[in-house]
Each structure stands twice: as C-alpha cells, then as structure tokens.
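One protein chain omitted, others in place.
Let's turn to chain A:
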Amino acid sequence: MNILLAWLGETALAEWIRLSRWVYAAVNALHVLGIALLIGAIVTLDLRLLGWRRQVSLGAVGRLLQPVAITGLLLAMGTGSLLFLADPGGYAGMALFRIKLTLIALAVANALLLNLRAGLASATPRRLRLAGMLSLLLWPAALLAGRFLAFVEG
C-alpha cells in the first residue's frame, strides 16, 4: 500500500498538481462545484423523500435531481482524485480522510440500494423515508469531514 502511494506521488501528473499554482486552484474550485451540485440536488431530493412538498411527484423530482447529483458526484470524485495526488501518503494517513471515504461509500451504497432494489417509483413510503434520512445525514457528514481535513493536524 505504501509503495503504491509513494509511486502515485511520483507520477508526472502528481508532480504537476503538487507544484502548479493555478491548476491546483482551478481543480479546487471544480471540486467545490461538484460538491455544490451533489449536495444541492441530493438534499432537495432527500427532503422530498421525507415528505416535503409532497404535491410534486417523486418521479419528476428524481428525474430532475438524480442526474445533477450524479454529475456532481463524478466531478467531485475526479477532481478529488487529482487533489489526493498532491500528497497521497499524507491523506491516506489521516484518520479523518479515511472516515470521509467511508461516509461517501455508505452514502453511495444507500443510494444504489434504493435505486437498484425497489426504485423510487415502487419503494414503500417507509423505505423512502429511511433512505432520505440516511442520505441527509451521510452526505453532509462527508462534506464536513472533507472540509475539516484542512483544519486538523495530520
């Protein structure tokens, strides 16, 4: 694992991210944009799952917000991987970073379980509420863990 992390840190791409000024800043900005799209769409969807604005059909809400959330997630994951490359060993060694990845994995699993099993259209109201509640806790928790990485000592 350490050998892999060290190797990652020595790639030309990692060197570029580590030493650049504006590329690093731009990747940071796009990471924030990805998170904004993801959290904005997913929190709205979660509130609907919990029963807010019930007069708007869940099918329509899902079709509108899920593609936005998925786009945001992919953008955040892509740019996040680049930011990780600047210091692979350092990030991997931080407990908070591993907690963040675990929270993201749980949040993604929660979304996949709902969509692949029952689906938004046919899940029971109780199932929808459970998924909405979990999502509303996990995604913001992942965001907090990520932001706090900059404020704790590695």
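To be clear about the criterion, contacts are C-beta pairs under 8 Å (C-beta built on N, C-alpha and C of every residue); 3 or more make two chains touch, one makes a residue touch a chain; residues count from 1.
Everything below uses one rule, namely that contacts and distances are computed from a predicted model.
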{"item": "Listed names \"NADH dehydrogenase subunit E\", \"DNA-binding protein\", \"Tryptophan synthase alpha chain\" or \"Putative zinc-finger domain-containing protein\", matching UniProt entry of the absent chain", "value": "\"DNA-binding protein\""}
{"item": "Which residue of A:38, A:73 or A:86 touches the chain not shown here", "value": "A:86"}
{"item": "Chain not shown: contacting residue from A:36, A:50, A:92 or A:106", "value": "A:50"}
{"item": "Touching residues on chain A - with respect to the absent chain", "value": "17-21, 24, 43, 47, 50-52, 54, 86-87, 90, 129, 133, 136, 140, 144, 147-148, 150-151, 153"}
